[in-house]
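Inspection log for the structure reproduced underneath, given as C-alpha cells.
Missing here is one protein chain; the remaining ones are kept as they sit in the complex.
== chain A ==
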Amino acid sequence: MRRDNFLPALSSASDGLSARFFLRSGWSVRVVVAMLTVMCVLSIARPAWAFSDEELRQIVEELDSKSSNRKLEVIGKIAADGDPRAVPVLQAMLDGDLYVSKADDRVVIGKKQGKVWQHIDVVSGKVTGESAARDLDKIRINNRLRGALRDALASLNLFSPDLATRRTAVETIMDSRDPAMAPLLKRAIEREEDPGLLARMELAQATMALAAGKTPQERLDAIDVLASQTTPQIRAVLLQFVNAAESENYDPKVVAAAKDAVASVEGRLQMWQTAGDVYRGISLGSVLLLAAVGLAITFGVMGVINMAHGEMIMIGAYTTYAVQQAFAAFWPAGIGWSLAVAVPMAFLVSGGVGVVIERVIIRFLYGRPLETLLATWGLSLMLQQAIRSLFGASNRQVVAPDFMSGAIEFSTGLVLTYNRLWIILFSVIVVAGIAFVLRYTAFGLQMRAVTQNRRMAGSVGVRTGTVDALTFGLGSGIAGIAGVALSQIDNVSPNLGQGYIIDSFMVVVFGGVGNLWGTVLGAFSLGIVNKFLEPVAGAVLAKIFVLVALILFIQKRPKGLFALKGRAVEA
C-alpha cells in the first residue's frame, strides 16, 4: 500500500519539475537519481525492464557529452530503470574504461588486449571490434560523477543476489547518507536475511533518520542507536546534525542528546586514537630498528663511525629494484617472489660492498675516529653519485606485491596498513637472526672475542683481520636488508640513505653502544615518543624535541640505556 502512496508523489516530482531545476547542486541530482531508482525498485515485480536493448544503447550513447550535468542526468536515467544490465556500463565508466569509438561514433567499453583495444558492446557484452588506442576517445569523469556513479551502482546492487555486492552497496549508502535512499533501504531491510548486513542496514537507516526524522522521538531513537557506535563516520553524522541544529531549528532536547552522543562517541574514539598512536610508534620504531641494527654492529660493536651506513641501505633498495627488473624481464609471472629473492641478494651486495670498504679504507683507520668519519662521509657522497650516474637521478619504482598493499581497517578508524605490519614482523625476524648469529655460531663467538679483547683473540688463533672484515660486512649486509624493507615505504632514490643516518646514530647512542637489546628498546621508544609528540607539536618540532631530549639524556647517561661494563670497555 505504501507503493500507492509513494508513486504519485514521485511522478509529480519528475513530471512537474524540470530536471534542470534539480541539477543546480550535486546533492539534488543524487536525490533525483535515488528517487527514480526507488520508483523502479518498487515496481520490481514488473516482468520486463522499461528499456529495450536498443533503448539502453541509445541512452548510453548520450553519455558522450562534454557537460558533467548532462552526464549526471543520463546516469540518473540509467540507474532509474533499475536494470541490472546497466551495472557493467556504470562500472566501466567508473573505472575509466568507457570510450567513444572515433570510427563509428559509438560508446563502447574498451579493454586492452595486448597492443590493441577491444571494443565491447555496452549491452550484450560481446566484442564488436578492435582498434588502436588513439581511435578511442575516453568518456571523462570527475569526482562528482564518481560519487554519483557509486551511488547509482549502490542502488542497483542493493538487491543483488550476491551478499558481498550488497554489503559494498550498503557501505556506499552509509558514506553518502543520502536521505532520498531511505525508502529504498527500508525495502532492502525487509528482504535482508543476513543478520550482520541487516545490522549495518539498520545503522544506515538510523543515520538518515537523524536528519530526516519527522518527530523528535524518531530522532531521539536514532541518536540512541548511533550513540552506541564507535566509528568516525558516526561521529561525523552526529556532528553534522549538531552543526545544522541552529539553521534547521531542531528540538533543543534532541540537540542536547546529540551533543551527549558526540561526547560519548568521541571519548571511546580517543582510546582507539591512542591505540593508533602506539601502533604507529611501533611501526616507526621498527623502521628505525631496521635502519639502525646494522649500525649497531659496525658502530656499536666495532666502534667505526660509518657515515656511509645510509648508502648501504640505499644499495639494498637499488638491489631490490634491480631484482624486480630482472623478474619483470625473465619471469614476469613470478614477480611476487622478487622480494623474497631481493632479501638475500641485498644482503650479499651490500655486505660485499661493506667487506671491500673495510679492506680498502677502514682497516687503515682503526683507532682514528675523526679520519674514519671524514673518509666514510666522502665515501657516502661517492656512492650516491655513483648510483646517480648508474640509475639516474629520478626515483625508481619498486612495485609492492599484493600481500603488502592495502590495510586492515577497523570500523573505529584504526587502520593497520599491510606494508607496515610486514615491516614490523620483518624487523623482529632480522633482530632474532642477528641475536642467533652472535650467540650461537662460531663466527659470532669470534666476533665477540675480537671486539672484547683483540690481542687475546689473536693469540688463540682467531684471524682478527678476517673477522673484522666479515663483521663490517655483516653490519653492511643487514643495512642492505633494511633497504629492501624501506624500498616499500620510501623513495628509491640516491638520497634514500641520508634520511636515515642521523636517526640510526640516535638509536644506537640512545640504546647503548655495543648492546643489541639497547638498540631494540631505543628504536621502539624513540618511535613511540615521536608519534605521540607529532600530532601535538607537528613533525618538525617533534623531531627537535626528541633530539633535545636525547642530548639531555646523554649528558646524564653518556653510555646510553644499557652501558657495557667490564675491563674491555674501560680499555
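The rule is short, and it goes like this: a contact is a pair of C-beta atoms (placed from the backbone, for glycine too) under 8 Å apart; a residue touches a chain by one contact, two chains touch by 3 or more; residues count from 1.
By definition in this document, contacts and distances are computed from a predicted model.
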Inset, instruction - Pick from "Acetolactate synthase", "Monovalent cation/H(+) antiporter subunit G", "Branched-chain amino acid ABC transporter substrate-binding protein" or "Histidine kinase" the UniProt protein name of the chain that isn't shown here. - result: "Branched-chain amino acid ABC transporter substrate-binding protein"
Legend entry - Omitted-chain contact residue, chosen from A:70, A:388, A:448 or A:559: A:388
Legend entry - Omitted-chain contact residue, chosen from A:91, A:168, A:264 or A:419: A:419
Inset, instruction - Among A:136, A:355 or A:492, choose the residue that contacts the chain missing from this document, as touch is defined above. - result: A:492
Legend entry - Contact residue for the chain not shown (choose from A:287, A:355 or A:457): A:287
Inset, instruction - Consider the whole complex, including the chain that is not shown, and state which of A:146, A:439, A:463 or A:557 touches that chain. - result: A:146
Inset, instruction - For the chain that got dropped from the picture, name the residues of chain A it touches. - result: 25-26, 68, 96, 138, 140, 142-144, 146-147, 150, 175, 232-233, 235-243, 273, 276-277, 280, 283-284, 287, 360-361, 364-365, 375, 378, 384-385, 388, 392-397, 399-400, 405-407, 409, 413, 415, 417-420, 489-495, 498-499, 531, 534-535, 538-540, 543
